[in-house]
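Take a look at the following structure, please.
A single protein chain has been removed from this complex, and every other one stays in its place.
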Amino acid sequence: MKVTLKIWRQPDAASPGAMHTYEVDKVSEDMSFLEMLDVLNEQLNAQGEDPVAFDSDCREGICGMCGLMINGQAHGPEVTTTCQLHMRSFKDGDEIVVEPWRSDAFPVLKDLVVDRGALDRIIQAGGFISVNTGSAPEAHSVPVPRDDAVRAFSAAACIGCGACVAACPNGSASLFLGAKITHLGELPQGQPERHSRVVDMVAQHDHEGFGGCTNIGECTAACPKEIPLDVISQLNRDLRTALVHGR
Amino acid sequence: MAVSGLLFIAFVLMHMYGNLKAFGGHDSYNTYAEHLRTFGEPILPREGLLWILRLGLIVALIAHVASALALWHRAGTARSTKYVAKKNLGSSFSSRTMRWGGITLLLFVVWHLLHFTIVKINPAGGATNDPYNLLVDSFQEWWMTILYLVAMAALGLHLHHGTWSSLQTLGWTSSAAARTRAKVAGWVVAIVIAGGFSLVPLFVLFGVID
Partner (left out) sequence: MASPIDPSHSTPTNEPPVQVSDDAQGYYVPGEPLVDPRTPTGPIKDRWTTRKFENRLVNPANRRKLSIIIVGTGLAGGAAAATLGEAGYNVKSFCYQDSPRRAHSIAAQGGINAAKNYKEDGDSTHRLFYDTVKGGDYRSRESNVYRLAEVSANIIDQCVAQGVPFAREYGGLLDNRSFGGVQVSRTFYARGQTGQQLLIGAYQAMERQVAAGTVTEYTRHEMLELIVADGRARGIIARNMVTGEIETHLADVVVLASGGYGNVFYLSTNAMGSNVTATWRAHRKGAYFANPCYTQIHPTCIPVSGSHQSKLTLMSESLRNDGRIWVPKKKADCDKDPRQIPEQDRDYYLERIYPSFGNLVPRDIASRGAKNVCDEGRGVGPEVDGVRRGVYLDFADSIARLGEDAVREKYGNLFDMYKQITGENPYEVPMRIYPAVHYTMGGLWVDYDLQSSIPGLFVTGEANFSDHGANRLGASALMQGLADGYFVLPNTIREYLADGPFDALDESHPAVAEAKKSVEDRVQHFLSTNGTRSVDSYHRELGNIMWEYCGMERTEDGLKKAIDLIRGLREDFWRNVKVLGTADSLNQSLEKAGRVADFFELGELMCIDALNRRESCGGHFRAESQTEDGEALRHDDQFAYVAAWEFGGDGAQPVLHKEDLVYTAIEMKQRSYK
């Protein structure tokens, strides 16, 4: 099949960008979306035009490196990562608009590549359990109720891709934040730092310039790992409890 | 935001209940209006409680509008370059209209206060010192009823998302069951309040109340 791509091109963070139109022919439906972009890049390279920069690494939906806004949807029309999206989700003659994640906290570095360092800094603010190597007690000394373990796991499935931010009309990273709060807060090991964790991480989130959550729900619809909205409720609840307890 | 919003909900619920007194007829309604003013006497002066409530509402309104503006501003700076194409998939219509819906409500509240409280405007040109008559006279005008119905639709939308959203903001929806309950609550509050308020103008217009 043949598709027409409208892609955001921007040489670097400081320069302005614009949409450019390209055509890619002989696209097979077994190609992944990124493989289709690889084909475009081979084409551009042959014509002497700078290939389109986009991020990807594992290409199996787990590292969180890839992420494109495809026809107005973060990671495109399926509930999956961009790298796991395949061309059979499109049809011959389609026009596909491809943009980078848009968030002022994720500056565009080039074309479709953005800097998501803000998410790392949110983790640095408290997204961990303070335990030095070697000081851990025997693993079986603290049993964890299975339901808690399951809920912690579901929240821990977040891959840090930033699609939630990209999809949110407020540009909020609350789903990412709530996922980490829920993951660690649901486990007995996470209790000692529970209050300070939420307060510090929320402060960092706001400091990075992410928007505030108004519980709209675009994030969870875009999330490739289907992180549920209740992690945001958990985040709010933990924050309230922490503030009531003076932290 | 959530707290002020919930305060409003409590207020509008009471307010709506009061309005429904109109079905009891002229005296029942006016007694209620009078009672509001004398409630708490003699510990409080006349209209004392009313002023406490009004003050509370004013503070809540300021808080509510201020935080709404703050959120709006943050959302704007969080994404200064807009998407060329953007779809909405996971969100309800009501959730996306909170801001413009809120502004509609604010304008409406201003008009509403001018209409019934501060200036007291009787579109039929009749007396304005009798609450019941003012009400009935107003809603006998079709355009006035429509205006209020539109405002109530806006209120219903705002409350549909607002109720769920405030429960989520307060962290009371962290289990699947609680979330379902909050969503249902959103519908119930929206329908009860918007519907309840709409009854009086409609019944007046169609001559059931006169």
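For this structure, a couple of remarks:
Every chain is named by a letter (A and B) in the order it is written, and numbering of its residues begins at 1.
By definition in this document, a residue touches a chain if its C-beta (ideal position, glycine included) is under 8 Å from a C-beta of that chain, and two chains touch if they have at least 3 such contacts.
Computed from a predicted structure; not experimentally measured.
Of the chains on view, those touched by the hidden chain across the whole complex are A. Although one chain is not drawn, the whole complex shows that of A:93, A:137 or A:246 it is A:137 that touches it. Contact with the omitted chain, checked across A:23, A:95 or A:120, is made by A:120. Along chain A, the points of touch with the absent chain fall at residues 11-12, 28-32, 34-36, 38-39, 42, 45-46, 48-51, 53, 55-60, 62-65, 78, 80, 84, 86, 88, 109-110, 113, 115-117, 119-120, 123-125, 127-140, 142-146, 149, 152-153, 156-157, 159-160, 183-184, 187, 189-190.
Heads up, the rule we're going with is that only the chains that are shown with their structure count from here on.
For chain A in complex with chain B, the residues that touch the partner chain are 6, 8, 19, 69, 71-73, 97, 99, 102-105, 167, 169-172, 209-222, 228-230, 232-241. For chain B in complex with chain A, the touching residues are 70-71, 74-75, 77-92, 95-96, 98, 161, 164-165, 168-176, 178-179.
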